[in-house]
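Reviewing the structure listed below.
Coming up: subunit A.
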Amino acid sequence: MRRNENNPIIDLISSLVAPFIMLFGLYVIFHGHYSPGGGFQGGTLLAASVILLRLSLGSDLGQGQFPSRLGTPLASLGVLIYYGTGLAALLLGGAFLNYAFIPFSVLTPLRRSWGILSVEIGVGLAVMAVLVAIYDDLLEGEPDA
Partner candidate 1 sequence: MSAPAAPSLLPLLAVLVSLAAVPLILLSSRRPRLRETWTLAAAAAKFGLVLALLPGALQGRIAVFGLFEIVPGVRLELRADPLGVLFALVASGLWILTSLYSIGYTRGLNEHKQTRYFAFFAVCLSATVGIAFAANLVTFILFYEILTIATYPLVIHKETPEAVSAGRKYLAFTLSAGVLLIAAAAWSFLLVGDLDFKPGGIFTGLALAGKTAVPLFLLFLGGVGVKSAVMPLHSWLPAAMVAPTPVSALLHAVAVVKAGVFGLVRVVVFVFGPDLLRRFHLDSVLIVLAVTTILVGSLLALRQDNLKRRLAYSTVSHLSYIVLGTALLSGPAIIGALLHLAFHATMKITLFFCAGAIYVNLHRENVSELNGTGKIMPWTMAAFTLGSLGLCGVPPLNGFVSKWFLGSAAVGSGRPLLAGVLILSGLLNAAYLLPIVQRSFFRRGSGLEGRREASPWMVAPLVLTAVLSLALGLFPGTFHQLAVRVAAGLFGG
Partner candidate 2 sequence: MHDFLVGHYFYWFIFLLMTIGLAGIILKRNLIKKVIGMSILQVAIILFFVASASKWDATVPILDPALGAADVTKYINPLPHCLMLTAIVVGVATSGVAFALIIMIWRRFRTLDENELLEKLKNDPD
């Protein structure tokens, strides 16, 4: 990923576009449980925005938005949110991931809905962190602009 010249157009456009991609990613995640979308897709969009900035500004400047060292812990955390949702159901007397047993709301359909949302958030976080981490790992040690 050697950048031969500073191109202000690319820098500017990518900096402008990145927040919108991220916003769209969040939208996709938060609507995933009742419309097309979800954690995988949203997480990928989030990662795309991070990686876009790393590509255009260089990995060092890109750190400000998402530090590389957070990659693995955030991925773990994301899956833990997923896992925790399942575990909560298990601890409260249901099977693993049986959302009907999670005390988010009184109504069972709503519980299910909230349960899926919580899982989607976890998945989104994990997917984003993992994709960024893969990108970072592959670049590790390479000369960077």
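Definition applied: a residue touches a chain if its C-beta (ideal position, glycine included) is under 8 Å from a C-beta of that chain, and two chains touch if they have at least 3 such contacts; residues count from 1.
With respect to how the candidates were assembled, all candidates are chains of the complex that A comes from, given by their letters.
The shown structure was predicted, so the numbers you read here are calculated from the model rather than taken from an experiment.
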Exercise. For subunit A, which of the options 1 or 2 is its touching partner in this complex?
Worked result: 2
For this session: Note which residues of subunit A are touching candidate 2 in the complex, please.
Result: 35-36, 40, 127, 130-131, 134, 137-138, 141
